[in-house]
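The other protein chains are all here in position, but one chain of the complex has been omitted.
Now for chain A:
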């Protein structure tokens, strides 16, 4: 438009000076531009007409202000759900596309009130509080988009949570008139109470074409594995009642049955169990003599004694959740909330979120036929396992059952995991409660491997300017048979490394890397030049280690490739007086760290050190020019949960005659600083990951009464 304005303002000024044939030409051009503009305007305007009728004018308004849609009797009805639907047949992945965040986009239809030709609403309740909660929590999540063209999943605002309140045919018609319905492709419906009397279907009866169904109460015959999502039946008590988390442990009752609508056959069976096992069982029923109807749902009775529901659930270790007419029971949610282990008796029931949740860790599923054996089965479960199940049950409720938001977002996450399986959440992420997640480790090198000897190791020597000492180190370690490569990290920016001809002649490749800054962390950089798995970090003044000692260190590393393998060991101690950690060197019977002045470790830890070190530890180390080894010990112990391995008797690197020069005072400030490091790192990690052990690794025949020349590593140095 702007261009057109410019053109037209110049046009008249030009035209007078133009010849006639040019004039015609310009007028034609002008008309074309004009027409083009009009066409563009129309085009912009037209395809959005659908949305514009349903504009979100109701930002602040009542549900009853939603536009009314009248459904003609002849309005099309979708087909019944196709049982063979799977993600690759009934779901249009192209809508989701490839995106770097691996997140699906979900669109929610604006609210409309559907009525039939006579003006009778299709549902007796309309939008329910729960569905409203669900939709608004989805709309607040990062799955949400308001752009219908970019959406991958569509959620109708028609509430079908409870089939009882629906008029089946009309609801189906309403679904079919949704503007993007397209055979239900990529549409998601939430339903918690499916079916109706007398036969109680296990999935929503509303014909819904290819729409996905998040349903509570699927059986194995109606559940389309990998397509539908099984969700819990939300219990309104979750929001109304606060049950504080109880410490797992044995409870007053062993088994509790609190459901009121149990078939008499089952009740008889339960009564029989109670007769056999007495007080351990508590069978509650509804209270018959209570006058108030409203409170009856919160009361349970046994022989005239009244119990508060769901509070009473906390008094039992196991709680029975029997199927009723429907497979899914809201009681499951109450039971989990109370931290009671559900005993589920509902054959063919697809447990909520069973695609990702490991119910065996939080519940006991018993075939209905075996109800009579329930007591013996439950008694055979070890106490510690029951406690863990109680904790797990409560955690499942907190994370996946407690609110409509939890239920809705879990459903979307499951669908998201299917569409982007390579970015799916892991079993641990789904199933481990935060306490376990926090304290457990997931080592990146979890496969038990003893790598072959042949590739050898790369020695990384960090040096500044002690050329003479460096050359000695190089000459010494080049004698180690398994050394594959030498990498000298030249950390001095002011001085160039000596000329090539001056370097000692060694039989293996030697590379010099010049760094940009004199930083300690350069030692742990994952240089591309390191081609082996094993890295030997070594200082430029470590000349006392014998070739046997180094080779043995490498052999030990091969047996423990996920650990730090070093020579002198150090220890951290808790100082009770000061109330903080203390660094301890030499002469202890225990080890929790090894010095990296000479240590073998996996190259992967270089990556972790450089890119994944938590907090500002790296900067701290570079600023203090100290403690890089402690940081490395923390990092490895934290991610693997394992202690380092100290090899051979070696206690310190400095030669005995050097100690005199260093002096005591220097030593003490050094110790104080390192103690400070430990405390600092422990705060950053939020825990003390270091593990204390009392062993070191020696060659099998070390100091055994055996001819030295027959030993593989005869020359193991002393302290």
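Worth pointing out:
Here, a residue touches a chain if its C-beta (ideal position, glycine included) is under 8 Å from a C-beta of that chain, and two chains touch if they have at least 3 such contacts; residues count from 1.
We adopt the following convention: contacts and distances are computed from a predicted model.
Considering only "Mediator of RNA polymerase II transcription subunit 31", "Cytochrome c oxidase subunit 4", "Exostosin like glycosyltransferase 1" or "K Homology domain-containing protein", the record for the omitted chain gives "Exostosin like glycosyltransferase 1", by its UniProt protein name. Checked against the hidden chain, the listed residues A:162, A:413 or A:596 yield one contact partner: A:162. Listed residues A:225, A:619 or A:668: the one in touch with the omitted chain is A:225. Only one of A:455, A:498, A:615 or A:686 touches the chain withheld from this view, namely A:455. Checked against the hidden chain, the listed residues A:170, A:476, A:539 or A:555 yield one contact partner: A:555. Screening A:77, A:543, A:573 or A:701 against the full complex identifies A:701 as the residue touching the chain left out.
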